[in-house]
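My structure is below; once you've seen it, I'll send some questions.
What you see is the complex with one protein chain gone and the rest in place.
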Amino acid sequence: MILARIEGNVVATRKHPSLGGWRLLICQPIGPTGEPEGSPQVAIDAQGAGLHQRVIISSDGAAARVAVGDPKSPARWMVIGLVDELNPGAST
Amino acid sequence: MILARIEGNVVATRKHPSLGGWRLLICQPIGPTGEPEGSPQVAIDAQGAGLHQRVIISSDGAAARVAVGDPKSPARWMVIGLVDELNPGAST
Amino acid sequence: MILARIEGNVVATRKHPSLGGWRLLICQPIGPTGEPEGSPQVAIDAQGAGLHQRVIISSDGAAARVAVGDPKSPARWMVIGLVDELNPGAST
Amino acid sequence: MILARIEGNVVATRKHPSLGGWRLLICQPIGPTGEPEGSPQVAIDAQGAGLHQRVIISSDGAAARVAVGDPKSPARWMVIGLVDELNPGAST
Partner (left out) sequence: MILARIEGNVVATRKHPSLGGWRLLICQPIGPTGEPEGSPQVAIDAQGAGLHQRVIISSDGAAARVAVGDPKSPARWMVIGLVDELNPGAST
């Protein structure tokens, strides 16, 4: 799982049928203080993330196939949590 | 899943039998504004992507094995969507 | 498995149900002498890691799903050990 | 799947039994025009790749275990195709 910020969306009319009806979000991985870290990923979202929302995304084929309800889906990255607070240095 | 642009193709006469009949496309990962991000990947394509087409590609062994119809296939990366619009900063 | 240091935590009220009750820790990968190596990951923790603790984390979907007790969980990174000593150059 | 060039071999007398009899090749990932891209990988080869041959390699544990005929094998990277032509910019 990594931290990311929603940077926009992708429109793809022609796509794998299992992705029909899912928003495809451009997710920029970030560090604990919000700075960009590495390359953007495209994720499906069942949590209702908004633009510039900080999120946790995960890449797990098995879980994504369950989420979209299609055991043949190639979906992998998924928004799995909306970040309320990022606490670098916080007592955990 | 990542964004990529089709940069050309690969011809490989001698290859794993499960790849027979599949186009093998050179996919350059890109960011939201189209700039290159990281190293190219080779993907199979069932969506009909053309040269310089922006696409979404995914790396999922289970889904790729279903796509090529061979449970023993080593295929992984697959074109799973053709991008109509990339909307950095768009309300999602 | 990689070495990492706990750098803080993440609060996410809205998240995948399988993550309920789990601490979500920001883990900065480190090298043998403690220097940062690559991008931070978010991991669940069943070992009781404290702030700045050096840990071993692993990314294994199958094991994480067992740990959280939900075969549909998208959890992947997990703290799997607390480091007592890092011995670069030690006779192994 | 990525493009790579065969750069040499590795001799390992003591190894996981499932690797017995397999050539272990050093594969340097390359871009569409042959330039190095990222770190070398060690792959098994069932396609008969020669030195400096350009190949397609794939990292798929399930397929590699089938290839070596051992469901417990830790093999992952495998040469899955010999490249005849790399066509950057070719109509696909």
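By letter and in written order, the chains are A, B, C and D; residue numbering begins at 1 in each of them.
Just so it is clear, a residue touches a chain if its C-beta (ideal position, glycine included) is under 8 Å from a C-beta of that chain, and two chains touch if they have at least 3 such contacts.
Please read these numbers as outputs of a predicted model, since none were measured by experiment.
A.B. asks: Could you tell me which shown chains are touched by the chain that is not displayed?
C.D. replies: C, D
A.B. asks: By the contact definition given up top, give the residues of subunit C that touch the hidden chain.
C.D. replies: Residues of subunit C in touch with the missing chain: 1-3, 29, 31-32, 37-38, 47-48, 56, 58-64, 66-67, 78, 80-92.
A.B. asks: What subunit D residues would touch the chain not displayed?
C.D. replies: Touch with the absent chain occurs at residues 6-16, 19, 23-26, 28, 39-43, 45, 49-51, 61-62, 65, 72-77.
In this text, only the chains that are shown with their structure count from here on.
A.B. asks: Mind listing the chains that sit against subunit C and also against subunit D?
C.D. replies: Touches both subunit C and subunit D: nothing.
A.B. asks: Fit subunit A onto subunit D over the CA trace and report the rotation angle, somewhere between 0 and 180 degrees, nearest 5.
C.D. replies: 145
A.B. asks: For the copies subunit A and subunit C, give the interface type as same if over half of its residue numbers appear on both sides, and as different if under half do.
C.D. replies: Here the answer is different, because the shared fraction of interface numbers falls below one half.
A.B. asks: With centres defined as the mean C-alpha position, give me the subunit B-subunit D separation in Å.
C.D. replies: A distance of 19 Å separates the two centres.
A.B. asks: Could you pull out the residues of subunit B that touch at least 2 other chains?
C.D. replies: If we look for residues of subunit B contacting two or more partner chains, we find 61-62.
A.B. asks: By the document's touch definition, which label belongs to this structure's chain graph: line, ring, star, complete, or other?
C.D. replies: line
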